[in-house]
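So that we are looking at the same thing, I have put the structure below in structure tokens.
The other protein chains are all here in position, but one chain of the complex has been omitted.
Lettered A and B in written order, each chain numbered from 1.
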Amino acid sequence: MDFEAAPGEVHALLGENGAGKTTLSNILTGLYRPDEGTIVLFGESVEFNSPRDALDAGIAMVHQHFRLVSPFTVAENVVLGDHRDIGRTFLLRTREIERRVEDLSQRYGLAVDPRARIWQLSLGEQQRVEILKALYQDARILILDEPTAVLTPQEANALFETIRAMAEDGRTVIFISHKLHEVKAVADRVTVLRRGRSIATVPASEATPRSLAALMVGREIELGRQNGGRAIGAVCVELAGVWAQGDRGVPAVKDVSLAVGGGEIVAVAGVAGNGQRELAETIAGMRAPIEGRITVAGRNLKGGDPREAIGAGVAYVPEDRLGTGVAPGLSVASNVVLKSYRKPPVSRGPLLLLRKIREVATSLMERYDVRASGPDVPAWQLSGGNLQKLVLAREFSGEPVVLVAASPTRGLDVAGIETVHTYLRSAAERGVGVLLISEDLDEILALADRIVVMYEGAVVGERDATSATVEELGLLMAGGEESV
Amino acid sequence: MNNSLLVVVLASGIAYGTPLLYAALGELLAERSGVLNLGVEGMMLVGAVMGFWAVQRIHAATTLALLGAIGVAALAGALMALIHAFLVVTLRANQIVSGLALTIFAGVAGLSSYLGNDLNLARAPARHQFQEIFPKSFQNWPVVGPILFGQSALVYASWGCVVLVALYLTRTRMGLNVRAVGESPAAADAMCVNVTRYRYAHTLVGGGFAGVGGATFSLSITPQWIAGLTQGAGWIAIALVIFAFWRPTLCLVGAYFFGAFTALPFALQGHGVTVAPELFQSLPYVMTILALVLVSSRAARLRFGAPAALGIPYVREEG
Partner (left out) sequence: MRVERRLEQPRWLSLAVPLVSIVVAFVFATIVLVATHHPPLHTFRRLFDAAFLSNGALSETVVAATPLAFTGLAAAAAFRMRLFNIGGEGQLYAGAITGATVALLLAGAPSPIVIGAMVIAGAAGGAVLAAIPGILRAFFSTNEIITSLMLNYVVALIIDYLIFDSHSYLRDTKGFQASVFPQGKILPNEASWSSWTIHGLALPLGALLAVLLAVALWGLYAGTRFGFEVKVIGDSARAGRYAGMRTRRKILAVMCLSGAIAGIGGASQDGDFRHQLDPRGLTQANYGYTGIVVAALARYNPFAVVLVAFLLGGLQNAGFTLQGADFPNGLVGVLQGLILFCALGGELFVRYRVRFDRRRTPAPEPVS
């Protein structure tokens, strides 16, 4: 793979999941060593043996998952590991550090209080701390890995301004993304990656979302929609005025009312962190509603009890596959019966019928094409796509009334995504109501019959999929006016 | 006045609390780096026996002999901690099991007794011991005399250690790094703090402190070698760290508090009041449980709770 970026440039790396974006950045930050080839930094060939080498050479990365110490203050996090100048003094010069952090944050428009503790901050603020860390280390090259995934549109715009300011300072910003419009908005040049190769590098001003998409996928993508054409049956799940608390103790779901009919695919669109995950968990019983009513197939749920939801016919594909969707250390067979172990044919009274479990697992693995070396291998060994197939297989086998799927294709490769889409469509064809939660508008437009947009925990708009446009939905997701 | 209950309890509470304080400071350092070491009792006993051995064998002036003995005790404790560190940091073994194994290996039925027996240390009084360093006239001052001036050098040294450890953790760069390693090794690693090195160093220093705590028994409180002379002080020290919310200064308060509970029943007996000593002795444990419950809520855990990565081996994620 060849790739180059100039000082003062914002260079976007565009590619699908698994295209090699993350691996490339891991090589640049010294986490992996390249098998072959060299890294040339400002005209000098360098070799990184550890993350420290990369950091010393001026390369810093802001990961998708922040690496912050949550009980520490912003200033403490920023100065952590610093070994130059006042970072080298034996005693910490807290005042001085805080002053410097304050200076930096003002210069680059990264509003955050240096004395605040990380756990008090929103995700957007935490990201600013990560960028401050890099700036404090005098990073000349910053790599941002999908930085907008956790941001509201306003925050994203503020971030773009910061990125521009950093570039004007002569720093290089490498911006990793798979969102076309963002790349257009912020980058000078775009390098498109596909299956570990750099396909092309084009100036952003000359690229169109369509041309980029074609490069990214390797063929003209069909924006043709395969939705519609199914008969929509009676309402199978209905939410009326549902409120639920988030993990931070403030309401994350606010007065949500929606209904899904049998055979219908309703998508919930929104930027991550706007209450969609909490909404899904509330329907699945993982989270107790503080107000409102959830009705599944005419049955009122008390809420907050997954077993009740399962009994009512709610199938749930959680966002966190490994750890919630499956018990990673247990065998594939055990995970197949994770929800059905209480009932015949796999158990009799208090006893489990182990042979029966293997039989059920083997046949299900075959039917849903779950590829593993056998039903006894632990689930963590499966690839992302096979893991998701396993979860879907189990959820479908429970003959659900409604299926709630939270980001079901995140992190999957193209083939995996297509399989999941096929499964979701076939579920709808069998009359199951599907509630799809996704941040990916392309996916939503390809699958959904109806689209509900969530912003800050509330439903801010509803559109018919056949007439909705990306621009319109994007505006709603950004908290724009309903009337537009 | 100096025989009043309060003064006696406080003075002896400080004396009894000192070994707890040393051991707790050590455990605190290890835990702040994310290593739970349940082998404190074993490390204390080995420190006690080796410190005592040194004082019997070093032929030098009292001060030198005692200093040497403390050094040997610290070294012995650190050596024991090294086993634990190797197992849990390098080999990523389960910290609880390894700590318990260390207690069994080094404890009453293990190495400390083996050494005590083999080096022929039992049934002989210490040739040198830590004594009150202030003259009697100071000690006769009302109230503060026995409490502040009636103590041995180990007590005053422990105060210095508390201040040093507290300043180290809050004011120095290394302190910041070790706290980061204990809270979020991944974050520390990303910023190039060497997690392994920090964990090793603090586990070893922790063992050294435990060794000194043990030597406090064999060179000051008892002062002789008896197998198992710490009588569970190591476990109280572990409790103390939790009770003190992982803060060195609170360790000091807690240690004297716990020490006073040990001393109280005997002092009361002196005043003609008989109470079951078990009642007071069990209080530290009960209070530790309560303290743990108090810091169990999410919000409290972030401020007062255990280091987030305590007990969890660190494996760098490389996919």
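The rule is short, and it goes like this: a residue touches a chain if its C-beta (ideal position, glycine included) is under 8 Å from a C-beta of that chain, and two chains touch if they have at least 3 such contacts.
Worth saying up front: this structure is predicted, and the values here are computed from it rather than measured.
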(request) Check the options B:172, B:194, B:224 or B:281 and report the residue that touches the missing chain. (result) B:281
(request) Specify the residue from the set A:22, A:126, A:148 or A:419 that touches the hidden chain. (result) A:22
(message) Using the document's contact rule, name the residues of chain B that touch the chain not shown here.
(response) 38, 83, 87, 91-94, 96-98, 100-118, 227, 232, 235, 238-239, 242, 276-279, 281-282, 285-286, 288-289, 292-293, 296-297, 306, 315, 318-319
(message) Take the complete complex as the reference. Which residues in chain A touch the chain that isn't displayed?
(response) 17-18, 22-23, 26, 31-33, 35, 284-286, 305-311, 316, 318, 320-330, 334, 338-339, 341-342, 347, 350-352, 354, 377, 380-384, 387, 411
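Simple rule for what comes next: only the chains that are shown with their structure count from here on.
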(message) Just the number, please: Cα centre separation of chain A and chain B in whole Å.
(response) 46
(message) Quick check: in the complex, which residue numbers of chain B touch chain A?
(response) 171-177, 179-180, 183-184, 186-193, 302-303, 308, 318-319
(request) Spell out the part of chain A that touches chain B in their complex, as residue ranges. (result) 26, 31-32, 50-52, 55, 63, 67-72, 76-77, 79-83, 87-92, 117, 119, 133
